[in-house]
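My questions will all concern the structure given below.
Let's turn to chain A:
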Amino acid sequence: MTATLHQFERNFEDAPRAAAKTGRKPLISLKGVGLSFGSHEVLQDINVDIGEGEFVCVIGPSGCGKTTLLRILSGLIQASRGTVSYRGKAQTEPASDIAIVFQDYANALLPWRTASQNISLALEAAATPRAERKDRIAHLLEKVGLSKHADKYPSEMSGGMQQRLQIARCLAQNPSVILMDEPFGALDAMTRQKLQDEILAIVSESNVTAFFVTHDLEEAIYLADRVIALEPNPGRIAELIDVPLARPRNQLTTREEPEFLALRRKLFDFVLRYE
Partner candidate 1 sequence: MMRPINLLWLAASFLVTLALLALWQWIANHGYVSKVFLPGPDRAFAALTRDYSSGKLFTEVGQTVLRMALGWLVASAIGIGLGAAIGISPFARTWIAPTFEFIRPLPASAIAPVAIVFLGMTDNMILLLIAFGSVWPMLLTTIHGFSNVHPRLDEVARVLRLNRFERVYKIALPAAMPDILGGLRLGLTIALILAVVGEMITVQGGLGSRILLAARGFRAPDIFAGVIMLGLIGLATNVALTALERRLLRWQPAPAT
Partner candidate 2 sequence: MMKALKGFALPVLLLVLWQIWATVAGIHSDTLAAPVDIAVAFVKGFSDGTILSATGMTLTAAAGGLLIGAGLGIVSGFVFGLLPPLSRLSRVTVEVLRPVPAVAILPIALLVFGFGYAMEMAIIAFACFFPVMLLTESAIRQITPRLMEVARVMRLTATQRTFKIVFPAVLPRLFLALRLAAGIALIVSVTVEISANPQGLGYSLMMAGQSLRPADMFAILFWIGLIGWALNWVLVRTELKLFPFHALRRAAE
């Protein structure tokens, strides 16, 4: 394993390292983070720094604690060991500028609220004055391409539209960090690719930091500046892999680049070891 890793690093010695981006202090910092339920160890000794504006993807075989790690970052659950700091402070509860896109959009949206009203929820929570909400909502709906569906209920929308709506609600929080838990896992291939590009556009436009859990290896490479590969039992970091592909990325050309293919091969080999 280490052999392949070194091999890989030699191949991309000239790649822009994520570390280079973080001359400043990291935005999120995990030190020795572990989590146990009783005697069952879910996560073990996670150490990673995430810089501002960085796009980090997490991959790994099922049961490696990807989603749990995301939940710890969000403050929804607390680590049993180690420290999680956000902007230098311990992360003990959800912060107002950290948004989460859940995988099961159907459960995460309020079914009794229309698209606009769902976005409004985040604004209400932030005590945005009523007068401002309308414009903000219209703007956000436009951003995710749902302007025509403002008054539809989630049950009247397709899966892709519902996930767009959830993203819009997250953007209404004006987030510095967006945590995404396999957000496109339940969508068809075409919708998935479109949403990948939309997310990349949104992220680069507003310089948010993205933490993206996925089981789709190509998706991870396509989106990320850096990929965290977790191995299971207990979940721990196997490798941190930089993705030196140029931006903006393109669904056709990026996916054909030799670096992309090499990374793809490498990640497949990694995951196959645990099948």
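Note that in this section a residue touches a chain if its C-beta (ideal position, glycine included) is under 8 Å from a C-beta of that chain, and two chains touch if they have at least 3 such contacts; residues count from 1.
Selection rule, in plain terms: all candidates are chains of the complex that A comes from, given by their letters.
Only a predicted model underlies this, so the values are computations on that prediction, with no experimental measurement involved.
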item: Numbered candidate touching chain A, per complex, among 1 or 2; value: 1
item: Complex interface listing, chain A residues touching candidate 1; value: 74, 76, 93-94, 96, 98-100, 102, 104, 107-108, 110-114, 121-122, 124-126, 153-156, 173
